[in-house]
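Before I ask anything, here is the structure I am working with.
Now for chain A:
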Amino acid sequence: MTTDTLLTVDDLVVEYPGKAMFAKPFRVLHGVSIEIGAGQTLGLVGESGSGKTTLGRAVLGLAPVTQGTITFDGQDISHASRKDRRALSRHLQVVFQDPYTSLNPSLTVGDILAEPLGIQGITGTEARARVKELLDRVHLPQDAMSRVPREFSGGQRQRVAIARALALRPKLIVCDEPVSALDLSTQARVLDLLLEIQQTTGVSYLFVSHDLDVVRHVSHRVAVMYQGEIVEQGEARHVTEKPDHPYTQRLLLASPVPDPDRQAAKREARRAHAAAQAA
Partner candidate 1 sequence: MTDSTSSPRVDGGTAPAAAAPSGQSGHVLRSSPLRRLLKSPTGLIALVILAGVVLMALLAPLLTSQDPNHADLTAVLLPPGGDHLLGTDSAGRDIWARLVFGSRLTLAAAAVAAVVAIAIGLPSGLVAGYYGGIFDGVANWSTNVLMSLPAIIVLLAVRAAVGPSVWISMVIFGVLLSPGYYRLTRTAVQSVRNELYVDAARVSGLSDGRIISRHVLSVVRAPIIIQTAIVAGLSITVASSLDFLGLGDPTVPTWGVMVSDGFKNIYRQPISLLWSSLAITLVIGGFVLLGNALRDSLEDLEKTKEKRAKPAGGRRARPVAVEVGTEHHLLKVTDLQVAYPQPRGGRKVVVDGVSFHVDRDEVVGIVGESGSGKSQTAFSILGLLPDNAILTRGAIQFDGAYTVAPGEDHVTQSRLAPLRGKRIGYIPQEPMSNLDPAFTIGAQLSRPMVTVMGLSKKAAKQRALQLLASVGIPDPNRTYHAYPHEVSGGMAQRVLIAGAISCEPDLIIADEPTTALDVTVQAEVLDVMRELQQRLKIGIIIVTHNFGVVADMCDRVLVMQDGSLVETGAVRQILHAPQHPYTRMLLSSMLEGKTPMTHLLADSTAGSDR
Partner candidate 2 sequence: MKSRTPFAAAGLASVVALTLAACASGGGTTPSDSSSAPAGGGSDRGGTLTLGILQEPQSWDPAQAHVGHRLQPFQLAYDSLILREPDGTLAPMLATDWSYTDDAKTVLELNLRTDVTFSDGAPFNADAVVANIEHFKTDNGPQAGMATAIDSVTAVDADTVDITLSEPDPAMEYYLSQALGLMGSPDSLGTDAMDRLPVGTGPYTMVADKSVVGSQYVFVARDGYWNPDLQKWDEIDLKLLPDVTARVNALVTGEVDATLLDGTTFQQAEGAGKTLLEYATDWQGLLLFDRDGTLNPALKDVRVRQAINYAFDRKNLLAQLGGGKGEVTSQVFGPDSSAYVPELDTYYTYDPAKAKQLLADAGYANGLTIEMPLFTPGGETILTFVAQQLADVGITVKQTQVPIADYQGELGKGNFAAAWFSLFQGPTWVAYQQLLSDTTLYNPFKSTSPEIQAAAQALRTNGDDAEAAQALNRYVTENAWFAPWFRPSQLYYYDASKVAVVAQVQMAVPSIYNYSPVS
């Protein structure tokens, strides 16, 4: 795995300045280390406020790196300038959680998809052709180009967001809760699409989610975050089925299953686990 490591985060600390003038800075990440190999998916799971989104944002340059390093494709990007970022954006892209706010409501889908191309100097017919290709790629109709996000459903918007991320054929896409806001069936379709894209393009994902089931389904490796630290990291199957850390165990046991009898059993297991932890 180390041979073709794409992203390495080493001992990352992120702090936000305090609200008041001399308040102590607020530390969100306490020395986090992860690795993602080329063509691989790292699932990052944790509850709200655990810092998993911040980790993704730090990789994207949207959160301040206080300490530690982020290495992407052999290059230290911990403090990349806006200019470096522009070059980097070819290889590093993002899909956000909320498909309703991640697309500018006043731009057409065509403009949204052409934007990253334009930054890299791809314009005119070439860009138009690429946009068409992208729409195909995410299974959206060609006439979507001239429409605005408001006219699409949540799932379709998320497809647009994915298409935007794919525009420059990146090596890594940070997926920040990409299906959390979607209906069950839509979630399934979007996950299918993400898997399909990985299989055909070999892109890597940093897949952030609070849902262990989702993470298990798409990840090669899984990291579990709890209160700004990674408490467990390893092969997806291992972490999501036989976790070592009590928190991951708790997470696993808390997720309900669609079967009354198995759920009743799981409930009992959870209670037993809780009692054991308390003891």
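The candidate set was assembled so that all candidates are chains of the complex that A comes from, given by their letters.
In the analysis below, a residue touches a chain if its C-beta (ideal position, glycine included) is under 8 Å from a C-beta of that chain, and two chains touch if they have at least 3 such contacts; residues count from 1.
This one's a predicted model, so the numbers in the text were calculated from it and none came from an experiment.
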{"item": "Touching candidate - 1 or 2 - for chain A as found in this complex", "value": "1"}
{"item": "In the complex, chain A residues that touch candidate 1", "value": "16, 26, 28, 46-54, 57, 60-63, 82, 85-89, 92-94, 96-104, 106-107, 115-116, 119, 138-141, 147-148, 150-156, 159, 161, 164, 177, 180-193, 195-196, 209-214, 216-219, 236-237, 250-251, 253-263, 267, 270"}
